[in-house]
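Right, one structure below, let's go through it.
FYI, not all chains are in this one, though none of them got moved.
Chains here go by letter, A and B, matching the order in which they are written, and residues are numbered from 1 within each.
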Amino acid sequence: MERPRHQGMAKNTYMRWRLPLVCLLWEVAMIVLFGVFVRFGAEADAHWEEEKREMNLTSDIENDFYFRYPSFQDVHVMIFVGFGFLMTFLKRYGFGAVGFNFLLAAFGIQWALLMQGWFHSFNNGKILIGVENLINADFCVGSVCIAFGAILGKTSPIQLLVMTLFQVTLFSVNEYILLNLLHVKDAGGSMTIHTFGAYFGLTVTRVLYRPNLEQSKDKQGSVYHSDLFAMIGTLYLWMYWPSFNSAISDHGDAQHRSAINTYCSLAACVLTTMAFSSMLQKKGKLDMVHIQNATLAGGVAVGTSAEMMLTPYGSLIVGSISGIVSTVGYVYFTPFLESRLHIQDTCGIHNLHAMPGLIGGIVGAITAAAATEDVYGKEGFIKAFDFTGVYQTRTPSIQGGFQAAGIVVSLLMAFAGGAIVGGILKLPIWGDAAAENCFEDGVYWEVPEDEESDAYHMHNPDKPASP
Amino acid sequence: MERPRHQGMAKNTYMRWRLPLVCLLWEVAMIVLFGVFVRFGAEADAHWEEEKREMNLTSDIENDFYFRYPSFQDVHVMIFVGFGFLMTFLKRYGFGAVGFNFLLAAFGIQWALLMQGWFHSFNNGKILIGVENLINADFCVGSVCIAFGAILGKTSPIQLLVMTLFQVTLFSVNEYILLNLLHVKDAGGSMTIHTFGAYFGLTVTRVLYRPNLEQSKDKQGSVYHSDLFAMIGTLYLWMYWPSFNSAISDHGDAQHRSAINTYCSLAACVLTTMAFSSMLQKKGKLDMVHIQNATLAGGVAVGTSAEMMLTPYGSLIVGSISGIVSTVGYVYFTPFLESRLHIQDTCGIHNLHAMPGLIGGIVGAITAAAATEDVYGKEGFIKAFDFTGVYQTRTPSIQGGFQAAGIVVSLLMAFAGGAIVGGILKLPIWGDAAAENCFEDGVYWEVPEDEESDAYHMHNPDKPASP
């Protein structure tokens, strides 16, 4: 039942040799680099019994695995099901959304294990990995999934792999600057993941601006069931966000606190999102785009401060504000960005990640600057901000300043990096589709016969299968 | 492509100012109340290092977070994905099912943290919260999700928020009476969550009886894919129910035992549900309504007794019976309730929660009354029923009596509360839809163009987009 569905496809989207080549060569490179560099950390190595004795641990339960593995699995679900299904809202791009997200994340976590390993887990020429590295690799890839949201439907899988390669690299450099050089706290990644990832993606999509994109406008919307698929993504992101923000916090109270703050922030965010979604629509009806996205802004906006003593009511305030900002963004900013700044942001990551990420960075800086020994306790204060060694003399207000600097660095890295990578992706060799074929799975996927015609065929046996 | 789809909409369902007002005012109230009352408990506070010393804890792993957080996340999934998707079975009410469930639960958990906090975690004028409070808030909201099932498709989002406000309040009072005054055990909430929630919802839907509901009968069914979406909800509820029933049990054997009992009960329930679903249908075919719902009755019915020494075979028996009762309920009771008692129960919560909840309460009372020091061990006996302090002299048979009293109290609270709240919801100011517009997302949601016409438009480029 071949129909000339993609007439006028001027561009060469033929993937047969290019995609396999990139995938296979890069996987071979991963194998070689892992072979040279990556080994098990002490807690995953068979020498653990000796390690336990050395560290005076009395039980296997002290293995970091048991502190972090449940959170790791939740984060894993967020990256693959959360981001993957959130983007299935487009009526004819569900395969691409969930499938390309799968591809880029699977490559990205390998490369992130290496990049982050060189910066943070390098020891005697080897990268020693454990469950925390897996979480961090997932986090790093999360920033790529965010950027993917801006260019969803407009790029080839090769472009996505190329972007992943560069973005993971830049992410790791930026993260190193923030966490190690500026000694900034950012456990839930408001700055390193969301601000960086979103502005990177927005810059890339600006460079890749497509003036004729309205040619595929009919495919930029959702259908009833695609909106329900997207809600699967939304809910898993929303439910597991407490795990995201607490996954790499310090053992004990810090993980516990991060989860509570995030839980509160997200709950508040849902109410203000619903309120503004209804308020900003002439007929007062709720818009699934807002519910699918803006309800998550509360998780982004406490990413930096969740492990601090933000307090539950502080979290409610941050969540409430970010839900409002995000929903307003969908109604007013996204059209403005597209028409005036030529930023075509398919999923509205500016509203879900960029602005809430900035809020998160600022809230983190303020919360850090406002910290006192009274609130944290003497020991808790030092532990919370890691004011040890060369940082022994840092005061909260200085820490707040460095936190603010972290936002600026992340923005600069995102703009510069996004411009360069956008330029690379603009090269006419990567196989992206023409404007009229954007948001259409048929370009890169074998798509089954349409439900419509199937139904036709199945229930009207008198009539021929192909009209 | 505006079509006059909702002609004859006599009622004013315009939400533009009412819904935002309620959402925003209530969220502000939450912020104020949280600001006055809610603080981190000792295990989530930055003073934890001092607390650890005081309590002689040698490791961060002793933080309650690590005992309960994995179960908390499972419960969270049950509330938001489980209940949300279970109710997407209606062909044109998927947005409302998953979206309104999201809204009411997000508000409800905040209000529950306060209400339950005042009763159970109030200390020196502050509510001190930790992971157990989050679980309990989710539990409390679970009872609202249950009641939502009875009125699904027939109420406005404002009505749902109003109901949530009152039901969470009444839930907390009832829970306080049962757990604190009657000293009843009910870790999985057969009485506090299911019996109370279901009879409350059934009373509300009775008060809100709509004589002309058959006008929207064509929308009360499912379509093929909406039934599959509902199965996502079913399976997550089914799989994570062992976490639900064990989440707030005592550390150690009690959590372990609850999970095993629930696992066994649910497994048995699936078989008897399938058996009766086929047996009660003339053609012997299985009915998705039963599979989606009655398979879960086994989890409800061991809610009280799961942490007791019910034993695995006891669990199989309880699960088997509840699957039968629930399936029979769908076939015979639901039509009877509707036609004779004017109880319109959209999701059949009478079969899934009310009757199995009663079974659960009774099984709990019997299991408690039958407890012996021989079976539990001397220490285990005291620990399992908390027979300390003023309860030191309670015997199993007295405990059984109090357990039974707990069922009666829950029922009375549900009927009285449901009648009052139903009366409030009947006021003509909340924006509910006319009978012919029930079960239709278009009333409160921006609904995308139909798949049908999209398909048409996309694959027949010769014809115009709008017929």
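We adopt the following convention: a residue touches a chain if its C-beta (ideal position, glycine included) is under 8 Å from a C-beta of that chain, and two chains touch if they have at least 3 such contacts.
Everything quoted here is computed from the prediction, not taken from an experiment.
For this complex of identical protein chains, the structure file gives a whole-complex count of 3 copies, while the figure shows 2.
Throughout what follows, only the chains that are shown with their structure count from here on.
Chain A and chain B have CA centres that are 31 Å apart. Listed in rising order, the residues of chain A touching chain B in the complex are 3, 5, 58, 61-62, 66-67, 70-71, 74, 91-92, 218-219, 221-225, 227-228, 231-232, 235-236, 238-240, 242-243, 251-257, 259-260, 263-264, 266-272, 274-276, 278-279, 281-288, 291, 295, 309, 311-313, 316-317, 320, 375-377, 379-381, 383-384, 450-453. Residues of chain B touching chain A in their complex: 14-17, 19-21, 23-24, 26-27, 30-31, 34-35, 38-40, 43-50, 52, 58-61, 63-66, 69-70, 73, 76-77, 80-81, 84-85, 88, 92, 94-95, 98-99, 102-103, 106-107, 109-110, 113, 129-131, 134, 157, 225, 229, 232, 444-452, 454-459, 465.
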